[in-house]
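Removed: one protein chain of the complex. Kept in place: all other protein chains.
Labels run A and B following the written order; every chain starts at residue 1.
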Amino acid sequence: MFSEMFRQKGFGISIGIFVILLFAPSFLSRFYIYFLAVIFVTALLAMSLNLCVGHGMLFQFHHGAFYGVGAYTAGLLLAKTAVPWWMAFMAGPLAAAFAGLLIGMFCIRLNRLYFGMLQISLGSLLWAIAFRWYSLTGGDDGIHGIPIPDFIASTTGSYYFVLIILAICLILLYLILKSPFGSTLQAIRDNPERCAAVGIHVRRHQLKAIVIATFFGGVAGVLFVVVEGSIFPDLLFWVLSLEVFIMCLLGGWFTFAGPILGAAIIVSLRIFVGSIHNIGPLENVGEYWTLILGIILILLIFFLPEGIMGYNYRKLFHSRSKYATESGTE
Amino acid sequence: MLRVENLHKAFDEFKAVNGAYLSVEKGQLVAVIGPNGAGKTTLFNLICGQLQPDTGRILLNDEDIAKLPPHIICRRGVARSFQIANIFPRLSVFRNVQVSILSQQNLSNKLFRPAERLVVEETKRILESVGLLGKEMDVAGSLSHGDKRILEIAIALGNKPDLLILDEPTAGMSPDETATTMALIQRLATEQGLTILFCEHDMEVVFGTAQSIMVMQQGQTIIQAEPEAVRQNSEVQQAYLGDA
Partner (left out) sequence: MEGGQAATLAALSSALLVGLSRAMILFIVTSGLSFVLGVLRVPNVAHGSLYMIGAFVAYSICTFFGGGSIGFWLALIIAPLVVALVSLVAERSLFCHLYQREHLMLLLFTFALMLILGDLTKIVWGADYRSIMPPAVLQGSVSIFGSPFPKYNLFLLVIGPLVAIGLWLFSTKTKIGKIARAAAVDMEMVGAIGINVSWVFAFAFVLGCLLAGLGGALVAPTISVTIGMDHNIIIEAFLIVTIGGLGNMWGALVGSLIFGITQSFGVLLLPQFAIVFPYLAVVIVLTLKPTGMLKSVW
């Protein structure tokens, strides 16, 4: 089962990067360790979304809703009950997958475009509930100071925890994509009508993909709680979902690891932009982050529709384009 | 094996299929012919579940499949190819065929086994039987038109069907390719005992291979009989052959 993975070209590079990341905390400041941890969490979120979008062509426009469900479930259980931490951590992804199943069941019956529209609306209901149910969720303020077990509460501790979980999830996602399930999902992406004609229950298969993707989205949500120690309704807000979508597009949505690159770029950009002050009449450029996001998206649509990795892949392997471009690993 | 009775399908005002009858016995090679717009593709879409009829029955082994969705009909032993090459353009030729074999063997949902290693033998066997074995790593979208049509058939074969339905399998092919494809179809019929239903334009092709021919015009069945009887039929001559 693992031997295919070992033989991939990108595997060696990945191991190398992983080892470097393992030793990173010893020569980075606390801020950068935190910064990397945030990238890891976002990368997992983007990877989970891409299972639907890039490999399934499902217009999962409000994936953030499931991220939020995972975070809120784990966060609320930790903050308000005496449930042991590992149970709370497991409840998050399970709740997210359940929400994914429910919302997915409604959305899957419509065609692609409406799937996305309806999901935005249904997911926003969750945001509205979290926003208004002050007594349970802390409303707009959210909940801060969530008790995280000691061994992962520190910046370095959370860093390692997130890194290891991310690595495990990436391996799982890779295996899933290379399995018959993943292969069939990509076939559905390319030609759902043909798939039905060969006996595949297209809607059911897509729904399963959604449940898997939202499960991993929930894991990302739990990791968010570990890194930040708090939860707020913004996690469930639709624009965040758009941001994750853009990460997948930017990195390369038909490749395996593209979303990781996209996440790293967008998170870095966001933190960089947030630190700029006093450009012309704008006091705080970070306040107009959505404007910048919109411009990035337009540039992507017009100039780089397959994302950075998609473009590189095509350029590098142009001479071999006759041969199959599997969703490669980097 | 397959019986179509008095099938009707209209799109708003336009009556695409207006009283179609068809009978296919097990092991037969049956052809449906008719001019453009006669309703052949619509008929096939109705049989295979892409469309649902307004009235009429479609009996597959005495079971009415008229209202069933395509993937269930496929599970009943029917596989089809499409008139416009309906392959998976981004995937390799190998994966194109593998998808349908995986589906047929109920392996589509396996999560943690590498797809590369599964059903390799069967996939290669099918590719070999249609003559695509050297090209399995090519991206399907880059194949020649004729090869894409053959890949269409290969994908359908992956379902190990009892009844194979081919919608204009030689459309757009050169005479050589047509001959090869028809030879392939005949070989499949005899070697694998497949029952084959196909529709065609090219009269020579049909008369040379089919055991039973159904003639359609304006959505209606004019006649279904052996080739000679069809050739002699005056209605058919007038409507179709006479002006050719």
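As a working rule, a residue touches a chain if its C-beta (ideal position, glycine included) is under 8 Å from a C-beta of that chain, and two chains touch if they have at least 3 such contacts.
Treat the numbers as computed from the prediction; the structure is a model and nothing was measured.
Across the complete structure, the visible chains that the omitted chain touches are A.
When the whole complex is considered, the residue among A:Ala79, A:Leu118, A:Leu166 or A:Ala264 that touches the unshown chain is A:Leu118. Across A:Phe31, A:Phe106 or A:Phe272, the single residue that touches the chain missing here is A:Phe106. Not every partner is drawn; the one left out touches subunit A at residues 59, 106, 109-110, 112-114, 116-118, 120-122, 124-125, 128-129, 132-133, 238-239, 242, 249, 282, 287-288, 290-291, 293-295, 297-298, 300-302, 305.
Keep this in mind: only the chains that are shown with their structure count from here on.
Subunit A and subunit B have Cα centroids separated by 42 Å.
For subunit A in complex with subunit B, the touching residues are 1, 4, 175-176, 178-184, 186-187, 190-191, 193-202, 205, 208, 254, 321-326. Residues 48-50, 69-71, 74-75, 79-80, 82, 86-92, 94-95, 98-100, 102-104, 107-118, 137-139, 142, 155-156, 158-159 of subunit B are the ones touching subunit A in the complex.
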